[in-house]
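Contents: one structure, followed by commentary.
Shown here: the complex without one of its protein chains, the others still in place.
When the chains are written out, they are named A, B and C in that same order, and each has its own residue count from 1.
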Amino acid sequence: MASSNKKKIFNDPVYGFITIPSDLIYDLVEHRYFQRLRRIKQLGMSEFVYPGALHTRFHHALGAMHLMGQAIQALRGKGHLITEAECEAVQAAILLHDLGHGPFSHVLEHTILNGVHHESLSLLLMQDINWEFGGALTLAIRMFEGTYERPFFHQLISSQLDMDRMDYLNRDCFYTGVAEGTIGADRIIKMLDLAKDAGQKDRLVVEAKGILSIENFLNARRLMYWQVYLHKTSLCAEAMLIQLIRRARFLISRGTAVPASPALTLFLSRAVTLADFESHPEYLQAFSELDDYDIWSAIKIWSRHPDRVLADLCARMLERKLFKIILSDQPLAEEVILDVQQQLVRQNIPSDELSYFIHSGIATNAAYLSSQEARTDNILIKFKNGRVADIADASDLPGIKALANIVRRYYVCWARNPMNNDQ
Amino acid sequence: MASSNKKKIFNDPVYGFITIPSDLIYDLVEHRYFQRLRRIKQLGMSEFVYPGALHTRFHHALGAMHLMGQAIQALRGKGHLITEAECEAVQAAILLHDLGHGPFSHVLEHTILNGVHHESLSLLLMQDINWEFGGALTLAIRMFEGTYERPFFHQLISSQLDMDRMDYLNRDCFYTGVAEGTIGADRIIKMLDLAKDAGQKDRLVVEAKGILSIENFLNARRLMYWQVYLHKTSLCAEAMLIQLIRRARFLISRGTAVPASPALTLFLSRAVTLADFESHPEYLQAFSELDDYDIWSAIKIWSRHPDRVLADLCARMLERKLFKIILSDQPLAEEVILDVQQQLVRQNIPSDELSYFIHSGIATNAAYLSSQEARTDNILIKFKNGRVADIADASDLPGIKALANIVRRYYVCWARNPMNNDQ
Amino acid sequence: MASSNKKKIFNDPVYGFITIPSDLIYDLVEHRYFQRLRRIKQLGMSEFVYPGALHTRFHHALGAMHLMGQAIQALRGKGHLITEAECEAVQAAILLHDLGHGPFSHVLEHTILNGVHHESLSLLLMQDINWEFGGALTLAIRMFEGTYERPFFHQLISSQLDMDRMDYLNRDCFYTGVAEGTIGADRIIKMLDLAKDAGQKDRLVVEAKGILSIENFLNARRLMYWQVYLHKTSLCAEAMLIQLIRRARFLISRGTAVPASPALTLFLSRAVTLADFESHPEYLQAFSELDDYDIWSAIKIWSRHPDRVLADLCARMLERKLFKIILSDQPLAEEVILDVQQQLVRQNIPSDELSYFIHSGIATNAAYLSSQEARTDNILIKFKNGRVADIADASDLPGIKALANIVRRYYVCWARNPMNNDQ
Partner (left out) sequence: MASSNKKKIFNDPVYGFITIPSDLIYDLVEHRYFQRLRRIKQLGMSEFVYPGALHTRFHHALGAMHLMGQAIQALRGKGHLITEAECEAVQAAILLHDLGHGPFSHVLEHTILNGVHHESLSLLLMQDINWEFGGALTLAIRMFEGTYERPFFHQLISSQLDMDRMDYLNRDCFYTGVAEGTIGADRIIKMLDLAKDAGQKDRLVVEAKGILSIENFLNARRLMYWQVYLHKTSLCAEAMLIQLIRRARFLISRGTAVPASPALTLFLSRAVTLADFESHPEYLQAFSELDDYDIWSAIKIWSRHPDRVLADLCARMLERKLFKIILSDQPLAEEVILDVQQQLVRQNIPSDELSYFIHSGIATNAAYLSSQEARTDNILIKFKNGRVADIADASDLPGIKALANIVRRYYVCWARNPMNNDQ
C-alpha cells in the first residue's frame, strides 16, 4: 500500500486535527486491538453524571500520541538529539499504552479479572502485535517497560507528567464540560527540557518559568478527581456494577444460566490470573474481544433474569435508579451501616441477598506524590542556574506539598427505594 | 417528592450548563423512555469518521429544550404573551420529540421497521407517558402535532428553523470538531419574533437584521450535510449495516438461528407497521427497549456466525474494514456497476450472495426548501416596515435560492478486498 | 425616547452576548463618564507581554453587570426575594464601580494623584450622575457604599467573591490567552446562596458542593497575579511610567515647558487630594477627561523633549526597550543595588539623574484573606446541615490556608543599555 494513503488526519474537538505521522502508526491504528478501544469509554459510568463524557480510549490514545509529537518537537527545539526511530517508537508506545484496558476498567480489574493490572495486559498485547509486525515495536516496548537506556522516553509515557495525563485531563474536562479543570498542556509541553541525573542520564524536567503551570496542572488534577473521577454518583454506579457482576458470577458458580457474550462468559466463569494470560493465548484473545457492549448488553438481558437480585440491579442501572450514598472524611460509624442495613431489611430483602444492595469503600486521592518517597516519576523543576528540584520543594506555595497528602473519603451506598421489578 | 430535589443542572460542553426548569420536565427526564436515549448515538456510524461524534439523543434533547427556554424568553422580551403552561408544554414537546428514534435511525427505519416514521413513534410514546402522567402532556402533544391554536409553538418544535436543528447543528459540529459548521444559534434566537399571518395567527419570523445569520445557518447546514451526515465513509458503514441486517432477516426467514436480544429478534422476525404499533402494545414496548447496544452486541456475536456472509459483514464492521465507494454527480454508468460486480466475482463470492457486498444509492440534500412549494415550515424574514418575506426572497444573495436546489450524489459501494474470516 | 430603542445587545467574545436590561442601565452606558472607560485599558502595560490584552474597563464593567444579572437570577431561583428596584440598583452599581479608575490606574494613583483611591472617585462620579439623573442612583450608591440594609448586595459588588473579580479573571485570562486561569464563574454563580449572619442579615454564601470551584477560583487568581498582573515585564514598564511621570512633574515644577493635554497638565502641575476633588468640581471634570490617550500621546511627544531623561524614558517605552529586572524572594542585598547603580554610572548618567533609571519595589500577593483577620468580605461556605464556615476552614486542602499567606517578591529594575536618543 502506498505511503500517501496512510497520511490520515482525524478531526479532534480538543486539538483541532490529529495527524498520523507515519505508516507504522497508521497500521497500529488500523489494528483490531486498537480499533477495539473505540468501544471502550474513557470514563466508564461517568456519563450518568456528565452526559457528554462518552469519549473513548481510542480518541484518548490518539490525543496522547499527538501531544507526544509536540513534546518531541519541543525537546528537539532545545537542542536535544532525538532520532526518527526514537520519535516513532515513543509515539507508538503512548498510542498503545492503554491496549490492556477492558470495559469499565477500574471496576472490572478487581471483579472480572483477578487483579491483573491493565499495564501488564497492554504489554502482552503489544508483544503480540510486535510478533505480527516482525519486531517493529521492539524499541517502543523497551521504552514502555522502562528498559531503554534513555529513561526520559519512559517518563513521557508514564510518570506524573506524562502525555497520558496531559491528554486525559484535557479531554476529560472538555467532554464533561468541567471547564475549571482546564490545564495548559501546550504551555507545559513548551517548558519541557532534559537534565542529567546523578547517573548522567537525561531526565525530564520543566523550566522554572513553568512552575505556575505545573501547580495549576496538579490543582486541576485534584479537582477532576473529586468532581469527576470520584463523583459520588459514579461511585454509586460503580458499586452497582461491582455487585451485579458479583451476583452473575455467584449464579454461574451455582450452575444457573446467565447468558452473556462468549468473552464475558469466559471471564465470569473463572478468575483469570496474569499467569493464565501468559500461558493460555485464548484468554488474551477473549480479552481482546471484550468491550463496553458486552457489559451493557448483558445488563440489558439480565434485567429480565429470573434471579430477582440480578434483575433488580440491572434494571436499576438501565433506568438510572442509582444507589444512594453517604460520604465522610472519617471512617463511617457502625451505627450508620446498621441503619442502612435496617432500611434494606425493611424492603424485605432476604439476609443472604443483603450484601448485593449495599456497598462501602474508600475513595482516595493524592494529586501529587513527591520525591520524599524516592519515586522516579516525580516532577522536577530546572532553574536558570542549573539547579534541579522536586516541584514540591520548588514552589512557593505550601499547597503543593499539601497536594501530596493522600485524602480519603469513606462511603457507603445502598438501594434506598424498593424497585418494582414487574413493571 | 419535594420540588427542590428536582432542580437538576447538567454540565454541557456546548452550552455550559443546562437547568431543568420544572418538576414535570424533571420527571420526563427520569422516565425510562427518555433514559433510553442515553443509549442511542445522535450520529450513528459517523464515529467511524469523527471519533468524537459519540453524543447521544439524550444530550441533544436536553440541549434543544435549553434553547427552547431561551427562545421563549426572547419572544416574551418582545412583548409576546406566553403562559407558564405554554412554556412548559413546548419545552416538554421538544424534549420528547426524538423519543421515537431507534438505533441508527435513518438506516433502520427502512430495514428493521417497515417505513414507520420516527415522529409517529414519538407521538405514540408521548401518548403513553401522557396516560401514565394523568394528562400532563396533553398541551405538549397538541403543539407537537400542530393542532394547538398558536401555530408558532409547532414551528419552534418542527420547522426549518426549529430548536431541534439549532441544537443538532451546534452539537454535531462541536463533537465532530468541524468548526466550520458553527452557527450563531444565540444570535438567531435573539432575532426571533412573531408576526400575524393571513389568518391572524402568530407565525415565527426573524428580524431583518438576522438575515446574515440565517444565511450562515443554511450554509452551515449544507456543509454539515456533505462533510458529516452524508460523508462517504458513513454512507459505506450504513450500507454495510443495511446489508447485514438484511442478511440476518433472510437467515431468520429461512429458519437459521440468529441470536440477538429479545427486542431486536422481534423486529428482525417480522416487518412491523405503524398499524401494528398502534394495535399491539408489545411492539411499542419492545421498541422502547431497543438501542445501540442491541445492534452492536448482535454485530459482535454475528461476526462468529456460521453464515459466511453475515460473519464477514459483521467482522468488517467491527474492525472498520469498510466498503469502498464511488460517488458521482451523475447517475453511475452501467459499466461502473458491472465492473464492481466483476471485482466481487473475482473474490469468489457466489452470485446469490453478491447483493450483500454491493450497495448503491442516492444521497440528496437541499439546505433550504423555500416557499415556492407552499410549505408551512419556511423561514420568514420581518422587515422594519412590517413586510414579511421568505428568506430566499429577502436575501441579496442568489446563493440562498441556490441552497434550495436539491443536490443529488449517486454512489455505489462494495467490499473491495476479500476478508479472511478465519483469523 | 422609546424604551424599545434601548434594548441594546453587545457582542462579547467572553459571554456571547450581553443584554442591556433596562432604560436606566442604557442611559448609564451612554453617559460620557461611562463612555470614557472605552479609552482605559483594563490591564495597562500588560499588552507589552500579552499582545491580546487590550480590553477596556468599559467591556469589563458590562461583563460584571451581565454576571450580576445571572447572580440575581440564581438567588431568586433559590427563593430569595429581590425586588426589581434592587436588581436594577445592584446592576447599576457594579456597572459604575470602576468609573473612578484613571489611565494605568494602579500606577497613577500614586504618581499623578496623591493617593486618592479609585473607589472614592467612583463614588464622587456616581453622585454626580445621580444628581443629573434626579436621584435614580440613590439605592445603587447605598449598595456601593455598603450602607444598604441588605449587606449581600454590597458583597456582590465588592468582596472576595464579587462579580468584579468574576468578570476580570474571566476576561483577563481570555484576552491574555492564559487558558490556565479559567474559572468556573457560571458554576460558582449557580452555587451562590444567602444565609443569616449573627445580626440576622442575609450574607452571601456558597453551597458546599461549590468548594472545589472556589478553590479553583482562588488558585486561578493567584496564578493570574504572578503570570499576568505582576509579570516582571509589566513591573518594568510600570516602573518606567512612574519615573517618566516623576520627571515630567519635576520639570514642570522647575518651570520647564512639558506639553500635554489640559487634563494631564493639571494633574502633573499639582498633587490633587480627595479634599480637592470634593471642593473643586473642576478637578473631577478634568479627571473625567483623562484616559490612556493622554498618557500615550504625551509619551510620544515627550520622546522628542529637550530634556534628555524624559526623552530617553519615553523613547524606550515607545520602542519597547524596557528596563531589565532582578526578582527575589528575599530583600535584595545592598551590593546588588550598588552593582546596578555602577552600571548606570558607566553609561555616563549624571548622579542627579540616576534615580530615574532605577526603580526598586515589592510585589505582594495574597490570593485569599481569611476571616482570621475579622474581615467582612471573606468567602463563606454553607453546608447541607446549615453550618457556615470560612472557605479556609471548610476546605480539605491545606493549600487554601496557604493561599492566605502574603507572598512578597523584591525587585530592582533599571536601564541596562544606553539608548541612542539621536536616532
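FYI, a contact is a pair of C-beta atoms (placed from the backbone, for glycine too) under 8 Å apart; a residue touches a chain by one contact, two chains touch by 3 or more.
The shown structure was predicted, so the numbers you read here are calculated from the model rather than taken from an experiment.
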Query = Which residue from A:His154, A:Arg187 or A:Lys300 sits in contact with the chain not drawn here?
reply = A:Arg187
Note = The listed residue (B:His154, B:Arg187, B:Arg247 or B:Lys382) that touches the chain absent from the view is B:Arg187
Remark   = Given C:Tyr175, C:Phe287, C:Phe323 or C:Trp414, the correct residue touching the omitted chain is C:Tyr175
Inquiry  = One chain isn't shown here. Among C:Tyr50, C:Phe217 or C:Phe277, which residue touches it?
reply    = C:Tyr50
Message = Among B:Gln285, B:Gln342, B:Thr376 or B:Asn405, exactly one should touch the missing chain; which is it?
response = B:Asn405
Query = Which listed residue, B:Thr19, B:Gln35, B:Gln127 or B:Gln227, touches the chain dropped from view?
reply = B:Gln227
Message = For chain C, which positions touch the chain that isn't shown here?
response = 10-14, 16-17, 30, 32, 35, 38-39, 47, 50-52, 54-56, 58-59, 62, 174-179, 261-262, 289, 291, 293-294, 296-297, 300-301, 304, 318-320
Hidden partner chain, residues of chain A it touches = 7, 9, 16-17, 77, 186-187, 190
Inquiry  = Need a quick check: the contact residues on chain B for the chain that isn't drawn.
reply    = 178-180, 182-184, 186-187, 212-213, 215-216, 219-220, 222-223, 226-227, 329, 396-403, 405, 407
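Operating definition for what follows: only the chains that are shown with their structure count from here on.
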Inquiry  = Just the number, please: Cα centre separation of chain A and chain C in whole Å.
reply    = 43
Note = Two or more other chains are touched by the chain C residues 186-187
